[in-house]
Every structure is written in C-alpha cells, then in structure tokens.
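Every protein chain of the complex appears in place save one, which is left out.
On to chain A.
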Amino acid sequence: MYLLILAILIPFFVAALMPLIHKRLEPFHLGWFVLLVPLVLFALFVSQIPAISNGDTLIQTIHWIPSIGINFTAYLDGLGLIMALLITGMGSLVVLYSIYYLSPSDSFPHFYAYLLLFMGAMLGVVLSDNLIVLYVFWELTSISSFLLIAFWYHRKNSRYGAQKSLLITVFGGLGMLAGFLMLHGITGTFSIREIIAVMVQYTDHGLFYPAMFLILLGAFTKSAQFPFHIWLPDAMEAPTPVSAYLHSATMVKAGLYLVARFTPIFGGTASWFWTVTIVGLITLFWGAFCAVRQTDLKALLAYSTISQLGLIMSLLGLGSAALHFGDGEQGALYGLAIFAALFHLVNHSTFKGALFMVVGIIDHQVGTRDIRRLGGLMAALPITFTFAVIGSFSMAGLPFFNGFLSKEMFFASTVNAVGLPLFGVPTWGLLIPLIAWIASVFTFVYCMIFVFRTFFGTPQLKKVDRKPVEPTLGMLISPAILCVLIIGLFFAPNLLGDHLLKPALQGIIPDISGAAPQISAWHGVNIESLMTFGIIAVGTLLFLSLRRWIIIYRLQPAGWTFTAFYNAFLKGLKQTANWTTTHYMTGHLPAYFSYIFLFFIVVAGGTFVYTDALAIDFTNDSPISLYEALLTAVMAIAAISILFTKSHLSAILLNGVLGFSIAIFFVLFRAPDLALTQLVIETVTTVLFLLCFHFLPEWTTERSSKRIKVRNAVIAIGAGVTVTLIGLTVNSGPLFDSISSYFENSYELTGGDNIVNSILGDFRAFDTMLESLVLFIAGLGVYTLIRLKLGKGPEKDEHQ
C-alpha cells in the first residue's frame, strides 16, 4: 500500500532496533542481520523496474502538515529508481564487505545504526516529492555522514574531517533551504512535480535566479564541487566501507541528483548552463590534477571522485541545453549529454566502489595505504590485483570496461557543445572539449599510478607492517560482483540503457523521448575515439616521465590552498566569537537587563516610528469602572513601592499583590480560565520566592555612580513608555478582523463548550504541545543548574 514510504522508513526502524538486538545475536555478526535490509529493499526496487520502464510512475502521500503544503510524498520515476537501486545495491555490497572489514573492537551497533540511518535518509532524498521533506532527509545524510566519518572519534583527524564535511555541506544545505523557500514563494507549492509544471510562467520572476543559485550551492557543496571539494579528502578518515558507500557511490551523488531533478525547472537558461558546466569542468580538471600528487591511496581516490563528480556535473550542464530545443534533432543531441551523465553515474559507482574496496583490502592486509611504502603486491595479492586493474582501467576509460562507453559519450557531448548556437558558446566553446581532454589525460595518469606503483616493482616488505596475503573469501565477494558488473556493462550496455537509463532520462526531460541512444562499443574512427587514442599516448608518456614533471606541484605556495583558507576562517570565527562574548557576558545581571530592554525599545519602539503606527484613539473605549480604577491604583502603588522597599520579604509580598490584582482584573473582564491560572501561578511563585528567600544574600544597596543611575532610569522609563504605547495603540488600530467568530462553532468541531480550552487543545494544539516541551526543558535546565552547584563532589573526584 504505502510501499515507497515504508521502504524509506524501514532502515530507520531497524536502526532504532540496533541496541536491542545486537546482544541477542551474539554468535552471529550483526552485519548479517543488517544485510537483510538493503537486500530486501533492492529486491523491492528491482520489482518496480518493468513498470517504471513502461513509463509508469508511483506516487504515495502521507499528510504531514497539509495546511501549509508539507506532506510526506514519495515519488518513484526513472531517476528516483536508478538512485534507489544504487543506494540499496551498493548498500548490500558495502554491508557484506564491512562484515569482514570491521575489527571486533569496533562498536557494531553504532556503525550499523549510522549506516542504516544514512540509507534511509538517502532513500528519502531521492524519493521525496516535497521540498521540505527532501531538505530534512538531505541534512540527515550530512549528519549520518558526520557520525560515520567520526566513527573512530579518538583520532584527531577523524574529528577534524567530520566537522569539516558537516560545516561545508550543512552550509550549502541551508542555502538550498532558502532556495526552496524562494521557489515556494514563486510558485506557491512545495511539490517538485507541481513546480516543474508551472515554472514556465515564472522564468522572469525576481527570485528565479537567487533561488537557482542557492539550490546550486546546496548541490555543489554536497557533490564536492570546486571550491567546496576540500571536505571530501578529509572525509576519507571514515572506515573504508563508508568511503566506498557514502563518499563515492551515493551521498556525494545527491548533489548530482538534485541538479538532474531541478534541470526541468531551471534548465534552458544560460546561467544554469554555464554555471553547472563550468563548475563541473573546473572540478573535473582540478580533481584529476590534484589526484596525481597524492601519496595516500584513499586520498588519490578521493580526488579522483571529485574529478568524476565534476565530469557528471558538466554533462548535466551541457545537457540542460536540450530543454531549450525541445523535441527535435537538436534536443536529442544535447539530451545525449544527460543520458551520458546518468550512464557515468552508474559506471562510476561500480568502478569506484570496487577500487575503494581494493584499497580497503590493501589497508587491511598490508597495514598501509601509502604508495611510497607499497609496491610489488601483484604476487602476494593476485585476485586483488585483478580487481584493481579492472576498476582503474574502467576509470581511465579504456576499452572492454564500462567506463570506456560513458567516457566516449562524454567526449561526444563536449564536441557537440562546440557547435551549440546558444548562450554565446561559439566564442569559448572550443575550451570545453579541450579541458575535458586534458583532465582525462591526468585521469589516465593517476589510474596508472594506482595500479603500477602499488602492484608492480619490487616488494618493500621492510616498510610494511604485515606480510601481505590474500584476504578471506568474504572480503572479495563484493568487489568481485562489482568487477563482473564493470565488464558485463561493457558487453551489454543496452540492457541498462533500455530499462533504467531511458526512463531516468524521461524523468528529467519528458519531451525528448527519442533521445536515448543505443549504446555501441565501437563507433568507428571519429573525434571521440581519436581523443581516446591521444589520451593513451600522451598519458603513457606523462606516466613514464612522472619524476621529471612532478615538481610543478611544488609551484603552489604552501599556504595557498582552500583548506588553509577554511582553517583560517574557522580560527578567525572562533576568536571573534570569543572576543565579543567576553565583552558582553560580564556576569553582571543589570547589564543583561539593560541589553534586553534596550533591544526591546529599539525594535518595538523603532517599528512604531518607522511604520508610523502610533495612533491613540480613545473614542471607542468602554468607560472605566470604579473597581478598575481602584485596582489600577493599587497596582501602581504596589509597583512603585517595590522600588523603595528595604527588605526581601516586603518585595515578594508586593509582587504578590501585583499578581493577585491582575487575577482580579481577569475576573472583572469575565475570563475565569485566566483568573484561575493566574491565581494558582501567583500562589506557587510566591511560595517559590519565599523558598529562595531563605538562601538569598542580604539586601544591600547597590552603590553605583550617578551616571549609571541616570542611564538605568532612562532605559527603565523608555521600556515602560514603549509598553504603554503598544498597549494603547493596539487597542486603537484594528488591523485584522476579529477572530472570535472563527471559534463560534467550537462545540460542533471539538465537542467542547469552553472556547479557550478548545483553542488550546484542538485548534492550536501545536502551540500548546511545544509550550509544554519548552516548560519541560526549562524545568530540566533549572534542575541541572542547581545540581551542578551541588554536584561538586564528583567533579573533585575527577581532578584527583
């Protein structure tokens, strides 16, 4: 019934069960139980393939806050399906791999709970139709990624990497949320499908471009695009299965998914085309360029992931031109780029997943990932070597592996872009294939480094911790499956193309139905294949002469990196925060009161002046009765007397007089509920005061200079005047219709005669619920603060 929504929620349920079941499963590894979740979900999504490839879509809704259009709507189309299959498929392989990878000293329930949390969040991102729900899941992926990167939290680098990734991705996510809200402001709906349907009318709306750039900010930070790529290498502090899963196959692709999903909304404009393409190309080049210099295998893979994400991003940018042309030959030509992007998305997950697992095996079996200490592992690890060759040759775009096919399509798309008669392309267009080609040469070089430096040459047994041997069979299953896929997709690419990529393409651009091509391995001697030959030739030369030109990396001054900038920014932030805090948190209560009241006078009084709202009108007021006048006099006398009392006790009692007088006011104005509440509250607070009274220090007159006294008096009078003015003005300016008629039918709607309680419990129950929550938190706060003072005992123990 609610199959999709259930699929999203199942990982969360199982994650919540983790602490309960991990003891009961003792003889078995917890991973075997967890493995069931992605396997079942994968089977579920596979069963949807026939329907989706027929062009059907699935949509299921649970109402969440329908009054403001926020509903938990799960929507499955081709694009969502392909992502869901990646998430659950890679998830199964990674969980299987992790069973052999984790050491018994790791906390399994934590690890698998985080992993499942991530899986559910990721499914939520790719299957949500509602922007707000998508945002919630989006940030949940950041949080679960944070938890997983910091899994070995005793390491300083893990904590640093986790914080960095969280700060950067959440920063982008907040921007994205602002963009979403702007989209809602433009179209009046949170549903992505509805926005796509109506967006055509709003392309010249003032918020169109701000919304677009903010949403792109979210996508770029998540997908580690230049210059936000700096978090990804540091995220490699996570356990390797996590790197394989989150930081290469799924989470980083959320940004690509978002760009693909929003292409029908923003695509077809020059800004979108250029921003996405250029950022993608820069990332592609910079990632490949930096990967060559890395000495840690995982860092090398991290930079290569950045580069490949840039490749897919630039393809999505190039393909967005198809929206401009619509259903026609030109449209189909550029639609090919999006098709290539989707194809490479899948291919990248297969080969990068396999490569990360290979690095995990090397790390696990040899004890190091440092290229300088590795070499000659081919003899000791022949199976792992085979996987490494398959994975990296696919990544380099060599024939007989799936990476070759999508790389050729990438070249074809960049070459097509040169002739694009749009967006001012002809002048600069030639740069697009050129950058792509140069980046691919570097890609070839680092792929060769990965294989040859690790597995060839003389074994350096003295430099490694353990004598390398092939790992247990279980650790090899997952990369083996991925390697079979890599080769299988080369020989039967159209199986994937027809059943998954075509529907996904239709999910992005429904108009160009005929764009999805037949993928063929050999397409004759044309520009693309010539480019590939060039890459192999130049790349081999560069790899062989690596020692001669590697010095160019030293040209970059040491402090001139984005990471250095990030660190300096954080440091500055901390110092500024420290400085300001020490200057306004004086520990002096009157100072705090002055801040609060000054702020109040400026904001509330300022609004009065600014909006010219001050209008006092006594004509409609009801006459003042004798009781009211008397009560007011009593209250005024009590309030003024408090200022001049010399003892605590009389101050407390006078305060009580004030409170009870207000209660009598409520009685006079026929508000029994309020009167009752006020009476009880007043009683309880007076008791509370009397309790505190015992512990208060003696009442001493504060000695302060005349200047401070005058300042305090001015602030006090200002606050009083502002409040009085608000009270008088509010009464005279009926800005809104009275809402009391709205609640007239409270008996029919709620079965309650008491309107006040119907409002509290039925109409505005959300307020009441949150208020009780606030009360609870405040209570805990009071308790904790008081106990903290009491609890000096254990603190002393700690110091001893």
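Operating definition for what follows: a contact is a pair of C-beta atoms (placed from the backbone, for glycine too) under 8 Å apart; a residue touches a chain by one contact, two chains touch by 3 or more; residues count from 1.
We adopt the following convention: contacts and distances are computed from a predicted model.
Novice: When one chain of this assembly is omitted, its UniProt record names it as which of these: "Branched-chain amino acid ABC transporter permease", "Cytochrome C oxidase subunit IV family protein", "Na(+)/H(+) antiporter subunit B" or "Nitrite/sulfite reductase"?
Specialist: The chain we cannot see is, by its UniProt record, "Na(+)/H(+) antiporter subunit B".
Novice: Among A:64, A:274 or A:452, single out the residue that touches the unshown chain.
Specialist: Answering carefully, the residue with contact to the hidden chain is A:64.
Novice: Out of A:400, A:428, A:565 or A:776, point to the residue that touches the absent chain in the complete complex.
Specialist: The single option touching the absent chain is A:776.
Novice: Give the residue, chosen from A:57, A:386 or A:683, that touches the chain omitted from the document.
Specialist: Of these options, the touching residue for the absent chain is A:683.
Novice: Using the document's contact rule, name the residues of chain A that touch the chain not shown here.
Specialist: Considering the whole complex, chain A reaches the absent chain at 62-67, 672-673, 676-677, 680-681, 683-684, 687-688, 691-692, 695, 750-754, 756-757, 760-762, 765-766, 768-769, 772-773, 775-776, 778-780, 782-783, 786-787, 789-790.
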